[in-house]
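This report concerns only the one structure given below.
Note that one protein chain of the assembly has been removed; the remaining protein chains are unaltered in position.
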Amino acid sequence: MAAFDLRLSSAMKTSPSRLLARLLIVIALAVPTAAAAQRQDPVYIEDRLNQLQQAITMLTGQLEQLQYRNQQLQQQMEKMQADYEYRLEQMEKGGGRPGGAPPPRPNTQAAAPPPPSSAAAPSAAGADQLYNDAFKKLQDGDYAGAERGFKAFLQSNPKHTLAGNAQYWLGETYYARRDYQDAMTAFAEGYKVYRTSPKGPDNLLKLGVTLAVLGRKPDACAVFAKFSQDYPRATDLQKRRVEQERQKNGCG
Amino acid sequence: MRTIKAFAAIAAMIFMAACSSNEQQAAAPATTTVTPGSVADFRQNVGDRVFFDTDMSVIRPDGRETLNRQAEWLKKYTNYPITIEGHCDERGTREYNLALGERRANAASQYLIAQGIPAARIKTISFGKENPDPPGSDEGAWARNRRDVTALQ
Partner (left out) sequence: MKFSRRSTILGSVALAAGSAAPARAQLTIDMTRPNFEPVPIAIVDFSGDRVGADIAGVIRNDLQNSGLFRSISPSSFIQRDVDASAAPRFADWRGVGAAGLVVGQVQQAGGNIKVDFRLWDVVVGQQATGLSFNSQPSNWRRLAHIIADAIYKRVTGEEGYFDTRVAYVSETGPLSSRTKRIAIMDQDGANNRYITDGRTIALTPRFSPTLQEIVYMAYPEDRTPPRVFLQNVDSGRRELLGNFPGMSFAPRFSPDGTKVVMSISAEGRTNIYEMDVRGRAQRRLTNSAAIDTSPCYSNDGTQIVFNSDRGGTQQLYIMSAAGGGERRISFGEGRYATPVWSPRGDYIAFTKISGSGFGIGVMRTDGSGERMLASGFLVEGPTWAPNGRVLMFFRQQPNSGGRAGSVTLAQVDITGRFERQVPTPTDASDPAWSPLIPQ
């Protein structure tokens, strides 16, 4: 750099046009040689490495933030979606007892079936409580707690009308924690055992999504294909979601 | 400042007494009060400290100038192995600061190696935030504490 400065100052004394010509020559000569010399300078190399390292670090940080925000949004979306579905189903049923999600009111529940035996009564009330508690935990983001809750519910109430829902939300507790292996098992179980439950389509849809996340695209595509076969009367929202997933994963 | 100079002069006298064989070096410029090639010369005329920005281990331009002078001096006086100490201010956690000090010491070490000082002459050690100098708790003190110190042996 010092040599370059010197040549410039000597060039100042001559006419502008000649100055420009000489300047161009100087640049043409000086720049490549300077760059070549720089490339061999260990300090320069060290600098470049440091800069690259800093750039990688910065990108790593940004990537982590983006992944985090993306995950937050995804969870938020899923919560909203569940909420919409719940509301829609309520509307479709003309304000009757929701099949999709809690909270089922104990008194409307008790009105439908014939009066249960005294021994069964507390267990039914207990089941609703168990389900509601688990769902509350899920909403609060306490996934481990919700997992335990839904498992306990399913163990003692495998034939309950909400069992299909519980199985689905159990899968969601794993999915939210990015435990896709367990999520896959839970959704598959939900589809297998509670195929006709109101949450059957959701179980199958989410099974496909989970398979896709796990990188098992052919399996995911097969599941999405099965969806149209098994649930021709699924909601538009669910059908649209399946179509999106099929496109996203390049299913034929 | 005066005390530092006085100390340097005393150190130089001790050094001269200890190494009387180095007489041609002792006869150098009259403008300095220390023996060229001595520890005091290095500290006073070259500078044994390089400073860092908060949480950083990149050598700043002012640090490069110091390290350039250190490299030149070390090439001239080849009898000293050196230890580069990395230090941090107190505004970090103990364990992390130990690692950060190591990274700072390593940054200066790499720079000196790039300037042609043999790697075998250089050792590094981190003191994290354990040895503050100066011992204050304000921005000024923290800026002086985020440092490498090149110690001659």
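Worth a mention:
All chains are identified by letter, namely A and B, in their written order; residue positions are counted from 1 within each chain.
Rule of thumb we're sticking to: a residue touches a chain if its C-beta (ideal position, glycine included) is under 8 Å from a C-beta of that chain, and two chains touch if they have at least 3 such contacts.
Model, not experiment: these values are computed from the prediction.
Residue B:99 is the one among B:99, B:114 or B:143 that touches the chain missing from this view. Interface residues of subunit A with the unshown chain, by the touch rule above, are 53, 56-58, 60-65, 68, 141-143, 177. Taking the whole complex into account, subunit B touches the unshown chain at residues 55, 57, 83, 90-96, 98-100, 102-103, 106-107, 110, 123-126, 130-137, 141.
One rule holds for everything that comes next: only the chains that are shown with their structure count from here on.
Subunit A and subunit B have Cα centroids lying 52 Å from one another. By the touch criterion given at the top, residues 58, 110-111, 113-115 of subunit B touch subunit A in their complex. The part of subunit A that touches subunit B in the complex is made up of residues 41-43, 45-46, 50, 54.
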